[in-house]
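The complex appears here without one of its protein chains, the remainder shown in place.
Chains here go by letter, A and B, matching the order in which they are written, and residues are numbered from 1 within each.
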Amino acid sequence: MKRILNNLRQPRTAALIRLVFAAAILLAVMIAGMACREQALATDFTRKNLAPCAEYLFGTDWMGRDMLTRTLSGLSLSIRIGVVTAAVSAVVALAAGVSAALLGRWADSALTWLIDLFMGIPHILLLVLISCACGRGFWGVTIGIVAIHWMSLARLIRGEVMQLRQSGYVQVARKLGASPAAIAVRHILPGVLPQFFTGLVLLFPHAILHEASVTFLGFGLTSEQPAVGVILSESMQYLATGRWWLALLPGICLVAVVLLFELAGKSLAALWSVNAEQEAA
Amino acid sequence: MAKRMARMAVRQLIRMLLLIFCASLAAFVLLSLSPIDPLQQNVGQAAMGSMSAEQIERLQAYWGVDTPSLERFAAWVSGMLQGDFGVSLLYRQPVLTVIGAKLANSLWLLVLAWVISGLLGFGLGVLAGATQGRWPDKLIRGWSMIIASTPAFWVALLLLMIFGVWLKLLPVGLSVPIGLEATAVTLADRLRHAILPALALSITGTASVCLHTRQKTIQALESDFVLFARARGESGKGILLRHVLRHVLLPAITLQFASLGELLGSSVLVEEVFSYPGLGQATVTAGLGGDLPLLLGITVICSAMVFGANFAADCLYGLVDPRIRKGAGRT
Partner (left out) sequence: MEENRQKAPLLQVQGLTVSFSRYAKGFRRVTLPGVRDLSFSLDEGELVAVVGASGSGKSLLAHRLLGILPHNAQVGGQVLYRDQPLDDRLAGKLRGHEIVLVPQNVSYLDPLMQVGEQVKGEKGDAQKASAALRRYGLGSEVEKMYPFQLSGGMARRVLIATAVQHTPKLVVADEPTPGLHPEAARRVLGHFKELAQAGAGVLLITHDLEAALEVADRVIVLYAGAAVEEAPAASFAAKELLQHPYTQALWQASPNHGFVPLPGTQPVGQLPAGCAFAPRCPKAGPECHEGAVAYEKRGAGYVRCLHPEGEQL
């Protein structure tokens, strides 16, 4: 018993537990939300505007829709879009970072320039522009979120690759006549994977926040979708009449989901750094 | 020395102008791709009727399908350089006039929020760093984490619910009371209506500067020079004021300048919640209404502001940090 407790106090184990805990909840929310999508859309005018009670924990809205299932399926949608956009964004970052570091000065300054350019337009504005370019809707948000998140990770990966390039075994491989592509795949990529995955997970929360924001403004998912941004945007009209539950509870859940992703990312980063240390030792 | 600094500044300035140009180009290309045709969208509506033939002609010159996009861009840029950003479709006024009026409203919010979030974030960051690992630090770190994970518009919604609906302390929206003549609006009215949006923006803005300042404070406190200052009998307060602040202030100010883009983005969300008639709300209206000239104009102005702020931060660093200012003096 004592040993188990001691083990739990080990930073490594604690990080692993936090990671599994966060991932499990997020996965559960995602699946539950997909499962209750039908209920989330069902209207029932016999139960309009109910405040939170035992039967409807999150209350119901003006069309008698159950806010708990609506929130769940909204979060589920957010998580799925967040995961997909963050993943694509991270891959873009990986490709941009690696090629900037390996293809020479010209590519490098092109990337720096591009990053500066993307950093220079306020992100919300860029999201609005891209959404307009795509005629709004799902593809607009998705492309937009991918477009505004790759920069900092690309910078990070570029730095890491630059460092790896100086390392002994890459130098040797180059002397032996390995092609740049082979070096990239065999020697550089494995080295940046920890950075990549940690960066990827830490992109999730931002992607989710931005999706909710753009949808809230009306440039993202359409109002037929039970998205969190849609729920909160609709709740605005009913705030003045005192229906606080429409905005408060879904909002808190959104913040909780973002915090859980943050927790997962930090735990993962901690785990990677432990592994790196043990390999070095 | 001064010459070197000046040369650096000029290079930065040119780079900045090029970036603004590229940002405009990007925005132009994006909006040209848009399937939302401004003429189609507006011709069918009342907008068309109130437009002069001349305006329509000019619109067609900009957005006409028969003109190649490169030519359109050239026309737009040359107009822009002469201060003519085109005519807003929704407001039926020159874009620059609309932006000027909206920006004047937003400036209140932006400046207030920029200053408050900077001071608050800085103060909390130093406090957290100085009490690293103890409860004030834990509290501030937790708070910052939560703020960073909360969308700006929801903070605005919460404030609206608490102060506007429950406590009825502050007005729910708009920058002036409804139904008042513009001349009858007092400064106090304006302030009252700006408090909640400014508060929402300030709160969302604190997280990053706070966490960054905390990090820098800890770094400074763990430095050799602080250890030596302690060895010389300097007090904790003296060390914080004489040494740590000096090292933390400049990075914080730089970060605050660099986060202007984020502030502008949040202001779009917050103004939308409070129906505050500023630049942010105009952005949403323009985007939803297909008012492409206005949206383009806003993009150019906003990125010019962001790049300008970054440029200012660079210059500030050069002027204040002796290691850069006197860098050339090193033998």
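The definition used in the following text is that a residue touches a chain if its C-beta (ideal position, glycine included) is under 8 Å from a C-beta of that chain, and two chains touch if they have at least 3 such contacts.
Quick caveat: nothing in here was measured; it's all calculated off a predicted structure.
Asker: With respect to the chain omitted from the figure, which of B:15, B:72 or B:230 is a touching residue?
Answerer: If we include the chain that is not displayed, B:230 is the one touching it.
Asker: Who touches the missing chain here, B:92, B:138 or B:326?
Answerer: Counting the whole complex, the residue in contact with the absent chain is B:326.
Asker: So that we can see where the missing chain sits, which residues of chain B does it touch?
Answerer: Against the missing chain, chain B presents residues 223-225, 227-235, 238, 242-243, 246-247, 321-323, 326, 329-330.
Rule of thumb we're sticking to: only the chains that are shown with their structure count from here on.
Asker: For chain A versus chain B, what separation do you get between their C-alpha means, in angstrom?
Answerer: Taking the average C-alpha coordinate of chain A and of chain B, the gap between them is 24 Å.
Asker: Mind listing the chain B positions that touch chain A in their complex?
Answerer: Touch residues, chain B against chain A: 19-20, 22-23, 26-27, 30-31, 33-36, 145-146, 148-154, 157-158, 160-161, 164-165, 172, 261-262, 264-266, 268-269, 272-273, 283-284, 287-288, 290, 292, 295, 298-299, 302-303, 306-307, 310.
Asker: What residues of chain A sit close enough to touch chain B in their complex?
Answerer: That would be residues 113, 116-117, 119-125, 128-135, 205, 209, 212-213, 216-219, 232, 235-236, 239-240, 242, 244, 247-248, 251, 254-255, 258-259, 262 of chain A.
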